[in-house]
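Only one protein chain is missing; all other protein chains are in place.
For subunit A:
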Amino acid sequence: MIPAAFDYTVPGSLDEAIDALRDGGEDAKLLAGGHSLVPLMKLRLAAPTLLVDLRRVPGLHGIERQNGSWRIGAMTRHAELQDRHDDLGVVAHAAAGIADQQVRNRGTIGGSLAHGDSASDLPTILLTLEGTVTAMGPDGAREIAAADLFQDYLTTSLDPLEIITEVRMPAMDGWGHGYQKFTRRAEDWAMVGVAAVVRKNDDGTVAEARIGLTNMGSTPLRATAAEEALVGQPLTAEAIAAAAGHAADGTNPPADRNASEDYKRHLACVLTGRALREAAGLA
């Protein structure tokens, strides 16, 4: 199986990449790690006429801490995030569970967020941490909040001529975190995934809780009812169980060949309990 024919260019700067996209017309596409795009091209579900490979554009790599948040270059690979389990917290945790090592060695955070698959793990993490992406286009750069980025199935608010250059996520110092992903087979996308981050008050009660859901809708979602149920409660197994029961409130998950809608709702509650217990150190 091979893709349909296309032209290929490797620009040496962001400006050149934007020009190439513009000149290439509506069927030109950016190429990062290729691990969402190339499988689609092999199946001929995507047939771009031009690929603009970002691998030689400078400044798109690396992980740096700046003013209480992480700045992660768009071309940073999942494996680099996975290796930072000592300081990147839930980001590293979720990255380590993506597919398999071979995929993690190639796939990038920018590609994952731009692809906007609600079954993917990093979009949920960005939404849960309330991070942002910086997108560079012909008219300059703009910052897009996670909640505004993901619009629908495989659809983001990026303009076709915009390139994600970096991702920002708050460092979440002092927060507990968990990520739980349920798959039928190793290497699969999440049937359902849940990210939880929790900050406690001095008296041990929950000051703030954020819970993100993978594959429970057309975009990553926040389980706001469960979040609200936890605030002010002690972080005990009982309080967690009560809050987790609300994880699927208001969701309308897509059924697929592996899971019915009801089963996914059930999974969301169970996994939210596990992710919160992990975040609370009770796992």
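In this section, contacts are C-beta pairs under 8 Å (C-beta built on N, C-alpha and C of every residue); 3 or more make two chains touch, one makes a residue touch a chain; residues count from 1.
Basically, contacts and distances are computed from a predicted model.
Asker: Consult the UniProt record of the chain that does not appear here and report its protein name from "Pyruvate ferredoxin oxidoreductase", "(2Fe-2S)-binding protein", "Lactose transport system permease protein LacF" or "Roadblock/LC7 domain-containing protein".
Answerer: Spelling it out: the chain absent from the display is recorded in UniProt as "(2Fe-2S)-binding protein".
Asker: Specify the residue from the set A:L31, A:L113, A:L129 or A:A244 that touches the hidden chain.
Answerer: For the chain that is not drawn, the touching residue is A:L31.
Asker: So one chain is hidden, and I want to know which residue out of A:P3, A:P170 or A:P234 touches that hidden chain in the complete assembly.
Answerer: A:P3
Asker: Write down which of A:R55, A:R71, A:R84 or A:R199 is the residue touching the left-out chain.
Answerer: A:R55
Asker: For a quick check of understanding: of A:A99, A:A145 or A:A241, which residue touches the chain that isn't displayed?
Answerer: Spelled out, the listed residue whose C-beta touches the missing chain is A:A99.
Asker: Name, in rising order, the residues on subunit A that touch the hidden chain in the full complex.
Answerer: Against the left-out chain, subunit A lists 1-8, 10, 31, 34-35, 38-39, 41-42, 49, 51, 53, 55, 79, 99-103, 105-106, 186-187.
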